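Please read through the structure below; I'll follow up with questions.
In this view, the complex is presented without one of its protein chains, the others remaining in place.
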Amino acid sequence: MREAVPARKGAARDSVSGLVDDLLAGDKRAAAKLISLIEDDEAEATDALARIFPHTGRAHVVGFTGPPGVGKSSLINRLVRRYRSRDRKVGVVAVDPTSPYTGGAVLGDRIRMADTGVDPGVFIRSMATRGHAGGLALATFDAVRVLDALGMDIVFVETVGAGQSEVEIATRAHTTVVVEMPMTGDAVQTMKAGILEIGDVYVVNKSDLGSEDVLVANLKFQLTARDGWTPPVIRTAATEGRGIDELADALDRHTAYLDQTGLRAKREVARARLEILENAQRLLSRRVANRSRLGRAFDALAEDVAARRLDPHAAARKLLWPTRPREK
Amino acid sequence: MIPIAKKIRVLIAKPGLDGHDRGAKVVARALRDAGMEVIYTGLRQTPEDIVEAAIQEDVDAIGLSCLSGAHMTLFPEVVKLLKKRKSGDILVAGGGIIPEEDVPKLKKAGIKVVFGPGTPLRDIVAFFETAGKGA
Partner (left out) sequence: MRAEDDRKALEKEWKRWEDTTLRPALESFPERRKEFVTTSSRPVRRLYTPLDLTGKTDDERLGQPGEFPYTRGIHPTMYRGRLWTMRMFAGYGSAEDTNRRFKYLIAHGETGLSVAFDMPTLYGYDTDEPEAKGEFGTCGVAVSSLEDMRLLFRGIDVGEVSTSMTINSPASVIWAMYLVAAEERGISMSKLRGTIQNDILKEYQAQKEWIFPPEPSMRLVVDTFEFGSKQAPQWNTISISGYHIREAGSTAGQELAFTLANGMEYVRWGIDRGLKVDDFAPRLSFFFNAHNDLFEELAKYRAARRIWAREMRDTFGAKNPRSWLLRFHAQTAGVSLTAQQPEINIVRTTIQALAAVLGGTQSLHTNAYDEAYQVPNEAAARIALRTQQILAHESGVANTVDPLGGSYFLESLTDELEEEAYGYFDRIQELGGVIPAIRKGFFQQEIANSAYRYQREIEDKERVIVGVNDFVVDEQPELEPLRVSEASLKAQVERLRRIRRTRDAKKHDRSLDQLRKGCEGEANTMPLILDAVRAKATLGEIIDVMRETFGVWEEPLLY
């Protein structure tokens, strides 16, 4: 397998193993290059991830979801500062949507963290969703693994807050924080379906629009215990730095809770199952899309289904187990 | 799912105190409209801030904007720091209020191109498109 990583015009080629060695030694440039490798789905990406994986599992991953404009970036910035003041190393992966029309994106979350970017104990990476549905990029959690291997103690993942991102992040992060803000007036808000089930911590961030009291009360009323953990509702005013300590405490408590109850290990297995399936699906999709024998077989199956010679479920079985005898 | 094509990543930065961000924002949008991923650093960045961001974001190029006349100090400093951090392959372009006289000096200091006032957006986009063509 080709080891060298494609580089920019004129740049020296780094080798994957070299990059991984540097990563494990704490080199930020190597971390950045590896994330790009994975993001760009280069041929070396799988190799890189295989080398990195054994060095992961230490970092605590906190996902942030919530509507755009609610203040996730500001909150994360404040949390970064707080964790840094306790000498913890912090990584941030901030995801913004790719424009479906142009394929481009303006990644604007970093700007909110301007004062922490140069801190040697902080690594911030902005990612675009690049067509992936929901509020995350395909490579988001692999990027998290790179930061884990880099030595970060805690990694914050900030999603776009649209679509199915809440569910996605809840299945992949250790702690999921749902950030909300009150809308105009005191009217009780209709929460998005499912959002009350996926959060481990709920934050009501100050806004000029409406009163937090009603929203906080509403949340407290509706949230029930899940796996023995009742999600706390924290009030913050991110731009003023209020409520940050309470939020950090809640995160720490949840972390401890996962360890004490053995839930962390349980969820790790559940996560692994999900990820293996996703990877398998992706691999299969890729394989049927190319000019291989399987790809041609797939094309033939599709023709058969379209011509009503075969039903789609049978076709799927044939794809997975091509030698199985046809069922009558 | 088919792998998504590699994207060109660009950092648009405002070094120093200058707060005139109209041009930087317009360029950021134009680059996005051309399909690139643009990280805009916001105002009041030091050269250290900019280089650190460029490295973490693994960008292909940096666009520096300055309209206050401080470019001769700030732009070369960015190039110097990039080289120090083994990231001299990141292309650096400059724009803003920069007298013609200063352009050769900036180029000598490692700024690949200087976009003066009135430069068409398509020229700027074209430059950043070349930045992404890897080996």
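Order as written gives the chain letters A and B; numbering starts at 1 within each chain.
The rule we apply is simple: a contact is a pair of C-beta atoms (placed from the backbone, for glycine too) under 8 Å apart; a residue touches a chain by one contact, two chains touch by 3 or more.
Just so it is clear, the model here is predicted, and its values are computed rather than measured.
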Touching the absent chain when the full complex is considered, from B:Lys84, B:Lys105 or B:Arg122: B:Arg122
Chain not shown, touching residues in chain A: 69, 73-74, 106, 108-109, 111-112, 208-209, 239
Chain B residues that touch the omitted chain in the full complex: 16-22, 25-26, 28-30, 40, 42-43, 67-70, 72-74, 97-102, 116-118, 120-122
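As a working rule, only the chains that are shown with their structure count from here on.
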Centroid spacing, where centroids are CA-atom means, of chain A and chain B in whole angstrom: 28
Partner chain A, residues of chain B touching it in the complex: 1-7, 9, 28-29, 31-42, 44-46, 48-49, 52-53, 55-58, 60, 85-87, 89-90, 131, 133-135
Contact set on chain A toward chain B in their complex: 6-11, 13, 28-29, 31-33, 35-36, 40-41, 98-99, 102-108, 110-111, 114, 117-118, 123-126, 128, 130-131, 138, 282, 285-286, 289
